[in-house]
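Heads up, the thing below is written out as structure tokens.
Only a single protein chain was left out; the remaining protein chains are all shown in position.
On to chain A.
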Amino acid sequence: MDSRRITTSQRETTRPFSLKKQPRLGESIIQGFLLFCGVLSMFTTIGIVVVLGSESIAFFRQVSIVEFVTNTVWSPQIDEFGILPLLLSTLLTSTIAMFIALPTGLAAALYLSEYASSRARSILKPILEVLAGVPTVVYGYFALKFMTPVLKAVFGEANVNIYNMASAGLVMGIMIIPMVSSMSEDALSAVPRALREGAYGLGATRLETAIKVVLPAGISGIIAAFVVAISRAVGETMIVAVAAGAKPTFTFNPFEAAETMTGHIARISGGDLSYASIDYNSIFAIGLTLFLMTLGLNMVSRRLVRRFREVYE
């Protein structure tokens, strides 16, 4: 009994530093702050969903969802709220943009990853990146002051409206090229060298290797780049707000003026908008549609990227 007491007291006095992790107040506070920073992004998403959702509900109390998705007239003055004209022009401008951006971007990616010397790549890539860094309002100016006159010269003064979807779409395509090429190049560069060497060993030319071996191997990454590009085109605002026109029209003619979803939101909210009006609620319904479209596209793209990473890493 006695001896045991001595040993415990001895143990306590001679015990070395405890190696157990000690709680430190300062460190915990810092970690808490960092966690908050990370979680803030969650609040942003929740904020977006709540804001778009609640204002849209206020809108759909007054306008039925069925009318919203089937009516081909968007004219708030006479209480016609059909998203189709806005959706159609959004899809039309995006399609035109994709006709420019996807082939050009992919071809540029093939050149940069399969053909270009490292010196050529170090010159060409930054130039393409500058193109991606130009503010979109500048592209809007370019579309209106350069592309539209060019279209008028080519297709005839009378056939092309001053504000038209074609010039907005074409310039949007130019803007998106660098994004497609850089993402596709990442996908192509991730294809292991062994695959190329195998193809060369069998006597394939550089083109055959690029098209028949490297491209199929990187295809999911390339499609992911395409999907992100589409999402970017759908959400692009300033080019269409400047160059496409300001009147929601249900038309398939790309040389006519029409208003896209983003263009409409920008125009309506630009004025002094009364918070209680149905106009105000309606832009949130459009915003919600836009958000769901781009979110869906981005998720598809991320899934594709993950797939191609899994195969080769």
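By definition in this document, a residue touches a chain if its C-beta (ideal position, glycine included) is under 8 Å from a C-beta of that chain, and two chains touch if they have at least 3 such contacts; residues count from 1.
Here, contacts and distances are computed from a predicted model.
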By UniProt, of "ATP-dependent Clp protease adapter ClpS", "Phosphate transport system permease protein PstA", "Monovalent cation/H+ antiporter subunit D" or "Putative OB-fold protein", the chain left out is "Phosphate transport system permease protein PstA"
Looking at A:151, A:166, A:187 or A:290, which makes contact with the chain not pictured? A:290
Which candidate, A:130, A:153 or A:202, sits in contact with the chain we can't see? A:130
I'm checking contacts with the chain that's been left out. Which of A:98, A:199, A:238 or A:304 qualifies? A:238
Could you list which residues of chain A touch the chain missing from the display? 24, 26-27, 30-31, 33-42, 44-45, 47-48, 51-52, 55, 103-105, 107-108, 110-112, 114-116, 124, 127-128, 130-131, 133-142, 144-146, 174, 177-178, 181, 205-208, 228, 231-232, 234-238, 241-242, 262, 265-266, 269-270, 275, 283-284, 287, 290-291, 294-295, 297-299, 301-302
